[in-house]
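This is the structure I have questions about; it appears just below.
Missing here is one protein chain; the remaining ones are kept as they sit in the complex.
And then subunit A:
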Amino acid sequence: MHRFANPARFQRLSAAILPWSAGATVILLIVGLYVSLFGSPPDYQQGDTVRIMYIHVPAAWMSLFVYVNMAIAAACGLVWKHPLADLFAKAAAPVGAGFTLICLVTGSLWGAPMWGTWWVWDARLTSVLILFFLYLGYMALVNAFDDPQRGMRAGNVLLLVGVVNVPIIKFSVEWWNTLHQPASVIRMGGPTIDPTMLVPLAVMALGFTTYFITVVLLRLRAEIVQRKIQTLRLTEAQG
């Protein structure tokens, strides 16, 4: 893994990946939007509001996926002092926060016509709101120190502590009574959702993943350039 810790090697690797991930994102999101809006039927109970699912559910998956990745990076950053791991968590945080925001707002827009309420303080909704605040808290913490290293370390600790929230979100719909429905795609015994709806869901989820890869690589490149600027200014000031 330390082979990828070398920033010069990372710059080369990311330059090779970026055109592919960007191209895949464009194609997947165009196809995904088409099948979500035109190619899939309205639900027999929920009508056309079911189309909100093709945004809401992939965004919810991504909000957890990004957080878990950041927490793994935080562990690598704390244990092995891996320089790119710290930067990855910092680069991924705004993207994760964005997906969580999309998840919360689209959930609200879906809940209003179907549940009859925009918001309830139940386990699933509250734990996702806490996830959103964890992202915001991490972003504030990392930038709150004059010494970026200390900020990174504090942020990494917060990310690791916040991991307890991940299983709470996942199992909240089974442990507690909630308005939110239980999982219907990722569950024991296979998905219980019709293929006409599973396809747009899967395509959108893939498109969100490649979007995440693209934006994180771009942000990581920017972070590395910022690091170079910092060291250049330091040596300039000393010499």
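Here is the rule we go by: contacts are C-beta pairs under 8 Å (C-beta built on N, C-alpha and C of every residue); 3 or more make two chains touch, one makes a residue touch a chain; residues count from 1.
Quick note on the criterion: contacts and distances are computed from a predicted model.
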- Note on the structure: Answer for the undisplayed chain, UniProt naming, from "Heme exporter protein D", "Holin-like protein", "ATP-binding cassette, subfamily B" or "ABC transporter permease", is "Heme exporter protein D"
- Note on the structure: Only one of A:102, A:123, A:159 or A:213 touches the unshown chain, namely A:102
- Touch with the missing chain holds, among A:30, A:79 or A:229, for A:229
- Note on the structure: Contact residues on subunit A toward the hidden chain run 33, 37-38, 42, 47-49, 51-52, 55-56, 59, 94-95, 98, 101-102, 105-106, 109-110, 112-113, 211, 214-215, 218-219, 221-222, 225-226, 228-229, 232-234, 236-237
